[in-house]
Structure formats: C-alpha cells, structure tokens
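Here the complex is missing one protein chain, while the rest keep their positions.
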Amino acid sequence: MTEHFDAIVVGAGPAGNTAAYTLAKAGLKVLQIERGEYSGSKNVQGAILYSDALERIIPDFREDAPLERHIIEQRMWVLDEESYVGGTYRSADFSKTPYNRYTIIRSQFDRWFSQKVRDAGALVVCETTVLDLHRDGHRVVGVRTDRENGSVYADVVILADGVNSLLARKAGFHEEIKPRDVALAVKEIHFLPESTIEERFNVTGTEGVVIEMAGKITKGMVGTGFLYTNRESVTIGIGCLLSDFKKGGVAPYVLLEQMKAHPAIRPLLSGSEMKEYTAHLIPEGGYNAIPALYGDGWLMVGDAGMFVNAVHREGSNLAMTTGQIAAQTVIELKAQGKPMTARNLSVYRRRLEGSFVMKDMKKYKDIPDIMDKNRQFFVAYPQLVSSAAHTMLTVDGTDKKSKERAVFKSFTAARSRLGLLADVFKLWRAFE
Amino acid sequence: MSAEPTQKSPTPRPAGRRVVKFDESLAGYKGVWVFVEYERGQVHPVSWELLGEGRQLADALHVELAAVLLGPPDPALRGFCDLAIHYGADLCYVATHPVLKDYRNAPYTSVLTDLAQRYCPEILLLGATSLGRDLAGSVATTLKTGLTADCTGLAIDPDNRGLAATRPTFGGSLLCTIVTLNYRPQMATVRPRVMAMPTAQTERVGRIIEHPVSLVEESVVTKVLEFLSDDTSKEARLPFADIIVSGGRGMKRRENFRLIHDLAQVLGAEVGGSRPVVQAGWIGPDRQVGQSGKTVRPRLYIAAGISGAVQHRVGMDKSDVIIAINEDAHAPIFDFAHYGIVGDAMTILPALTRAFSEHLRTMKRVG
Partner (left out) sequence: MHIVVCIKQVPDSTQIRVHPVTNTIMRQGVPAIVNPYDLYALEEALRLKDRYRGRVTALCMGPSQAEVALRKALAFGADEAILLTDRAFAGADTLATSYALAAAISEIHKGLAVDLVFAGKQTIDGDTAQVGPGIATRLGMQLLTYVSQIGELDLEAREVTVHRRSEGGVQVLKTRLPALITVLEGINEMRFATLTDMFRAARYPLTIWNKEDAHIEDVTKIGLKGSPTAVSKVFAPVNRTKRAQIIETQSGQAADLTATLVAKLFSQHADVGGCINSASLSSRGRA
C-alpha cells in the first residue's frame, strides 16, 4: 500500500471516532481502521452520554444523534440482601434544554458518529484488524493489517483500540493488564414498552432515570451495578474487579441473575424480554494504571490509555476528550511543520494534565487501592446501613432513643469506634 | 370500520384491520387447483398432501378441486390422474407433450399459465420443491398475481372468499398471514410434510380434461443434457421416515454422533440433526431438520442435545411423540416435547439403546 496518510487511527469507538473526526475536519488525510463489522459492533457500554464532551466536538449533535432518554433523575442505592437504602436526586433543571446527560445505545450511537467521521472526509475501513505497528527504529511509521497489501504508513498513529489493546502490549507501550486494574462487567438490555417505562419510573416523554447501585449485590467483591432507562428498553448491568472474580468469586452472569432477583429490582424488570447480553472489560486502575501515552510517531487515547473515572462512571467522555486533545496536538504540529517526535507529542500529556481528565484521575488515584483493601464498604456497611434504616423505620413499640442506641451499638460492634473513625478518614482521603 | 366501495377495476388496498369485501369482477374465477408434480415417472408426494388440503379449501368455498398434471405423452400419467381423483380431486386437467418430458421453466410456465388463463381458478397451489418454486414464481409473474411461499397454514376468509396464507417470517421466529387482494388466481406454495397425507379413496370418480399443447421443441431454448441421479443408497429418507433420532450441538463432538447412529440402527430409524451440526459437517445437509432444512412428521422423534429453538422446532413439532434428552433442564425443547430426560446425552443415549434393545428382544421372545 503506497498511499501515505497524515494520521492513522486504530479503533472506531468514541475515542477513535473523535480523533478521526477532529483530524478530518481540520483537513488532514486520515485513515481509520476498525476490526469490527461496523463502528460500535465491538463496543459495550451502559451507556450514558455526557453532552459536554460531545458538544465541544459536534455542537449540534442533538439534531440527529440517536439519543434514548435525557436523564432527569439519579438514584443511588446501597443494597443489602433484601433491602436497600438510597438517595434520589431529581431536578426540574434537568428538564430544561439543552440536556446534560442522555442514555444511549452504544452500537447505534457509534454508527451515527462513524457516519460523521466519513462525512468529514476520513477514510474508514472496517472488518480489518491491525496486527502490528511498523517501526523505523523506535519511531512508529505505520501499521500492518490482516489483509493482503495490508501495510499502511502515516506520520502518526493514534491507538484507540480499547481496554484490551493488544497493539499497545505488543509494541511494549504497556505491560499485560493486571486483573486488579480492570473490571469485568456484564449487562443485559430488556425490552419494555414505552408506557410501562414511563409508569414504572415516573417519567414522561423522553425523560429517563439512572440507578447506580452498590452493596451486597457484588457479594463482597469490589464493584457496582446499574440500571438505565432507554426509550423502549432498560439496561441492567453489574461489574466487579477481574482480580476478585479470579479469586473465586461468583461468576459475572450469576451475579447479574441474582441482582435481577433482588426484591427491589425484580419488579422493575417484570414483563420485560431480554434482548441481548454482553460482557466487557472496563479500566479501573485509575491514574496509577495509566501507561505511556505517547512516543515517536504515536499517541494513545480512550480506554487503551485506561482513561476511566470509576468513581463517577465516566469513560466515554474521557475517551472523547482525550481523542480530541490528541487530534488537536497533531493538527497544531502539522500546521507548524514540526515532526511527530516524542518530544513534540509530549504536548498531548501536558494538555491532559491541564484538563479535567488528569485532574480527576489524580483526585481519585487512591480509590482502587482503598476499595481493594477495605471490603467493609461493600459488605459490612451496606448491611449496617440497611439494618439501621430498618430499625428506625419499623414502628414496633420501642422508643426512638433505644433504637438509636441499638443502631450505634451495631456500628461499633461491627467496626469499633476507632474503625468507624478510620473509615470516615479513609473516605475523606479518597475523595479529597 | 366499513370497507371502501368496490370499484370496477380491482384496486389494491392494504388489508390491515379493514374488512376487504369481495370484488364482484373476480366472481368469474372459481375452483381450487393443485399442481401435481410429475418428474421422471414419479409424482412427488407433496402433491397428494396438497390435494388433501385443497379438498378442505374447495369444500369451504363450495367449488370444485382440480388436479393439474403436466408431462410427456406417457400412458402412466393416466394412472396418476386417477390417483389424484382418489386423493380428492373432482377433476384432473392433463397436458402431455414431448416438450414436457423433463422439467424446464419455459414450457411448463407456458402451459400452466395457458391453463390458468383458460379455466380461471381462484386458488392455485404448488409444492415448495425446487421445481415448484421455480415454476410458481414464473407463473405468478406472468399472470401478474400474488404468490405466497412456504405456507404452513391455509384457510378461507368467510367475508371475502379470500385465501389467508400463513407462513413463517424472519427465520421462523414469527408467523404472518398474507392475503392476495383482488388478484386471481391466488397462488401459494407449501413445503412437503407440512400438510398431512390424505387417505386415497379408491371409489372416487371424476372427470379428466385433456388440454392441447402447441409448443415445439425448437422454441424451447433450454436443453437437458443429462440427469445425474443422487446416490440413493446413502440418501436420507427423512421427510417420510416414521422414526427419527436427531442430534444437536449438545452432542459436543462429531465422534459422539456414533451414539445417535447406534440408537437409530436399533430402532430402524433415520438420523437427523439441527442446523449447527450440519454446518459443522457432522452430518450431511440432507439430514437437516428445521426452518431451513426439512420438515418431518414421524411417529417418534428423539432429540438429543438439541435445545429446541424455534428454527428447529418448526421442522419437527408435528411429530406424534417427541422425546428430548438434554442436560439443561431449562432448554426450550422440554416445553413442547412429550417426554424428557435431563442428563448428559453421551450417557443417556447408550442406555436408551440398550433399553430399547432389551425391550424389543423381550417382545420378540413373547411374540
């Protein structure tokens, strides 16, 4: 293949699409290579779209992007075996346009985005896998694909090939992913008629609800669950650290089945029909797991760079933002006639540090470790909190003061006074 | 909702939930026809099955049932005309000519459309065999009428004397009912074994009408150079088998199919399989049972390691007795089988073979 490109983007997920789109819009000659049958076919996500990131890329996306529901209510549940304690935030503000968060169906959304990438002038090739990077010494000069005549060369290669980036591993840009740095998440999409969703979740029109869950549903493993409302379906899923699953925890699919059977969750799914079941790995290692992000002739964006803020379940917006910043870096260098050396591309990392991307990643960098070492947050506390609520809310003739004492006693019995203080301190430190 | 007033020339209207009233201009079309598929000295049994079904449609409409037979000038054809009448036809149209010796699309289409235009049937049924589908498509296009393929159910709509043809769609997960609005004849093809074989009533008599054929061989462009017969000794006689033992993906490996063959041998049964094992090459495609394979109606169907998904189910759920062996207690096959054993097919099958052997041996001794 003698044709030369300004940039090759490997992968057509949100990070890859954003990079390719931004580069093509700026008039650069871009080739995007996706191994799935179409952009989105290999992607799995909850999924929630954060408008902010997308607005900076395609300001008028609301006109024709496939959006399910805009989120007006967020519920956070801490579940015990048969009960949960939760908080809800709902605001009329969220019903004012422009909407801030939407639920989307990942595969449909990516396909829409991919068309924009094509319209912007990028050459998009699917069903083609990039096997290897071509090097000239250290410098990355192109890629080798699995098709005949399959080597292509470019000034810079942007790796956007996801959490399992074999390419990055092969090239030595990062080591084998550690099981404690990723979560294995499974999800199902269940069909429910629109009217049922509206009734059950107390919404009208295209309003939607998001429920984030933690607690006994992960059976002592570090992880969370979720339920999102789409137009005519709901997405329900759960994920835990791969290292926990490997330690002989409950299998992901079983976890999901048990979660669906929880008395608070089962009625929400009643009468639905399961449409699809998918599984995926999610980066969870946080800041400490971020690999090398650039080098001579290459940049890394999205899940490949482990850009996921697990605490806030933000991944796709980080993917889009890193994709955009990477593309902007390349565009500037091109305009200045500078070569794509590691030194020049280091601007990418500097820009990331200055953005919310690295700032947020840094803020929560201790969470993975803290969560791993403090299982009480996933087992003891959900139970304690649930029991406490049960005690206080059950009217059985006991006076309230005695009840309060009983609750406090249960907490100190489980965690000791010192332990309670330590837990509060740990949480404060984690979120600081 | 009331229907729109009928017009002089038939205008197609979407059927929807509106009642489509009978168009008077179509009153001239009467009779149910069944194309009798004759090839190389034999009539395909689907033709008899269709006569059985056609008889019911004709009775519902109070019209005559006619068989239509095309072939070479062979006296044996006369015997098939009589047979058609025994199977329920009131009359038999027969068109013979050397040009019709082997099936070729052009001459058969020409003769059948000629007959239809001359005698104006309201319904024309053909078997959904390779010949039937080839012929039906051409005839329907020439007559500019509606054709519904692979029907699993036929009924008459009492409001408008129309044929309501039900067929699977989207791979078999759904059924749809199709009507031909105000076009005649209403054509449909039906797969072999979907309809039951009627009983021949040898006392029945009927009329035989010879139809002249004015084609010449020179005008037929397609020539049959030869016919390569399949190796019939190895041929699967699945559609008409009385006992079938079938294996699916749950058999796990090609080698394990030996257990299916063992059981089949003891029972004198044919061997079948689901689509995945055919695709994997464990058995030949002529043994595939299901939506995209063969429909079977045996007395006994034993399914081992088959989940019972709808694509397979539609090919065998008319069996008299279905026995399922599957290690998954929740497999859909247990929802419609008559008997089931939850267990590993590799253990159950040899045990079942021994149990049948033992029982047959005992019976032989006693009997």
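Per-chain numbering from 1; labels A and B assigned in written order.
Please note the rule applied: a residue touches a chain if its C-beta (ideal position, glycine included) is under 8 Å from a C-beta of that chain, and two chains touch if they have at least 3 such contacts.
Because the structure is a prediction, the values reported are computed rather than measured.
Here one chain is not drawn; of B:T96, B:T148 or B:S246, the residue touching it is B:T148.
Checked against the full complex, the one of B:L154, B:V213 or B:A269 touching the unshown chain is B:A269. The chain not shown here is touched by just one of B:W48, B:Y87 or B:Y103, and that residue is B:Y103.
Residues touching the missing chain, restricted to chain B, are 12, 14-16, 39-40, 44, 102-106, 109, 129-131, 133-134, 136-138, 140-142, 144-150, 164, 168-171, 173-183, 221-230, 232, 235, 242-243, 265-269, 285, 299-300, 310, 313-314, 317, 320-324, 329, 333-343, 347-348, 350-352, 354-356, 358-360, 363 (touch as defined at the top). Residue-level contact of chain A with the missing chain is found at 1, 3, 37-38, 41, 105, 107-108, 123-125, 128, 145, 147-150, 152, 191, 193, 196, 232, 271-273, 275.
Convention: only the chains that are shown with their structure count from here on.
Each chain gets a centre from the mean of its Cα atoms; for chain A and chain B, those two points are 52 Å apart.
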